[in-house]
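Omission of a single protein chain aside, the complex is shown with its protein chains in their original locations.
Naming follows writing order (A and B), and every chain is counted from residue 1.
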Amino acid sequence: MTRTERPVIGFLTDFGLDGAAATCKGVMLSICRDAQIVDVAHTVRKYAIRDGAFVLRAALPYLPVGTHVAVVDPGVGTSRRPIGIRTGRGDVLIGPDNGLLIPPAEALGGIEEARELSNRDLWLPVTTSTFHGRDIFAPVAGHLANGDATFDDIGPSVPTQELVRLTEPEATTADGAIDTIVTYVDSFGNVRLAGGRQELTTAFGALADGAGMTVNLNGVGPQTVTFERSFGAVGIGATIVYVDSSGNLALAINQGNFAGQHRVTSGTAVNLRAI
Amino acid sequence: MTRTERPVIGFLTDFGLDGAAATCKGVMLSICRDAQIVDVAHTVRKYAIRDGAFVLRAALPYLPVGTHVAVVDPGVGTSRRPIGIRTGRGDVLIGPDNGLLIPPAEALGGIEEARELSNRDLWLPVTTSTFHGRDIFAPVAGHLANGDATFDDIGPSVPTQELVRLTEPEATTADGAIDTIVTYVDSFGNVRLAGGRQELTTAFGALADGAGMTVNLNGVGPQTVTFERSFGAVGIGATIVYVDSSGNLALAINQGNFAGQHRVTSGTAVNLRAI
Partner (left out) sequence: MTRTERPVIGFLTDFGLDGAAATCKGVMLSICRDAQIVDVAHTVRKYAIRDGAFVLRAALPYLPVGTHVAVVDPGVGTSRRPIGIRTGRGDVLIGPDNGLLIPPAEALGGIEEARELSNRDLWLPVTTSTFHGRDIFAPVAGHLANGDATFDDIGPSVPTQELVRLTEPEATTADGAIDTIVTYVDSFGNVRLAGGRQELTTAFGALADGAGMTVNLNGVGPQTVTFERSFGAVGIGATIVYVDSSGNLALAINQGNFAGQHRVTSGTAVNLRAI
């Protein structure tokens, strides 16, 4: 049996499920027939660059090294730059220069080099002003994945300090207190928070499973919750605070929907306090 | 032209569409680059083990023999066992021991052997308590698909009578009567019922297309419906009872949404009666 090492392309957009992402995949496959395309997500909240960055940062480190395309791009067709980023791990990330690619690049070993996509030989022959995913990002990724273009071919280097960056939400800690913010609401309604195990330890010391604390958010609370490792450690409908599978602080209701019940969205302020 | 027989991995979860399933696929592909992963469904109703089992049972018999992963797992991180099941057809099913894998295993030739996943050499080096799909199930499936581990390698045998099983909903029949229950509501709003052609014949004899009967459910009815083979055999908006493409009794409105119109969910009692 012959085995071929197929090039991997991770692909995330806010295009929804009605054909636009498939169109881009068609372009990639027309150039690189052997590509193994992994749809990371296409139902990212429209225009929500931070949500896209969160999902990419959580997912891409688990994909093989590859050429990954991400398009959450409210500025398509304006002067925002189309870019490629080469990461420490060896991936290339392709997408708009609006902050979307920075968090995943940092999770993939950091930014080694950034380049502006300007080599039109790697684009579709005709480009439009509203669908750079199809016309620019997909074909560039296809050529890189196929090996008929190198990272240097995509366009001139851009100083990494010139790249657009999102402000990074942060948790602040005090003795017995964490003030943080919701960074992402997942499809279960579990809410991911800025900060992680380190902030937890700084604020509350070494927490045993089942340790109690209070949570305030959206004018609701204080509600007592327990620190646990798994959802099923508490009864159905009970709330836990936990460190999620990417190392973030998080809140969840066992078999329930925390965000739906408490009307939580990205950016909601959350206060955790020792009892 | 060289053809490679690519290993197939069917994959079903209730993770939704925001990156968690893609993360698992990345893990599988990192281990088995050639895998042909078939996303069976990722929008299974959250925590709905029966729904997941229904979809698996309907779909997996039509996939090539492979290593299939299913994760509807409210007990993740608790003492519920992670298991593998070898089927009569030669598939391996990987997932939690909560009943999810039994109906599809039975549809794939029955359970030949079950094993508990305990060989950590086949897991990711670091595991968490909230994402066994990524940390345990996906890598085990990847190694099996890739052929660098055998079913015997995944862990010790578990007596099949020790496996957790869901109670199976059943239809009861009398002369001119079927009392049954909704087992699944599909995306069209068609409702699948316990029982099949045998129950239909037992209760109503040899039914001709267009034969009438009445249906009662949710305090609505009796409503007269007709037995048909295809939706378009009746007018738009008319209701039919039929034997679905998996052999289940079912109710549908031609070009309508029966479940939506009658507020039907899994577990709703349904009574069919001769006129």
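Keep in mind that, in the parts below, a contact is a pair of C-beta atoms (placed from the backbone, for glycine too) under 8 Å apart; a residue touches a chain by one contact, two chains touch by 3 or more.
As the structure is a computational prediction, the values presented were derived from the model and not from experiment.
Enquirer: In the whole complex, not just what's shown, which of A:19, A:156, A:176 or A:260 touches the removed chain?
Expert: If we include the chain that is not displayed, A:19 is the one touching it.
Enquirer: From the listed residues A:29, A:158, A:177 or A:211, report the one that touches the chain absent from this view.
Expert: Answer from the full complex: A:29 touches the omitted chain.
Enquirer: On chain B, where is the contact patch with the chain that was removed from view?
Expert: Touching the missing chain: residues 1-6, 8, 10, 12, 36, 38-44, 55-56, 58-60, 62-64, 186-188, 229-233, 242, 244-245, 254-255, 257.
Enquirer: Since one chain isn't shown, list which residues of chain A touch it in the complete complex.
Expert: 2, 4-5, 15-20, 22-27, 29-30, 33-34, 46-47, 74-78, 80, 128-131, 134-135
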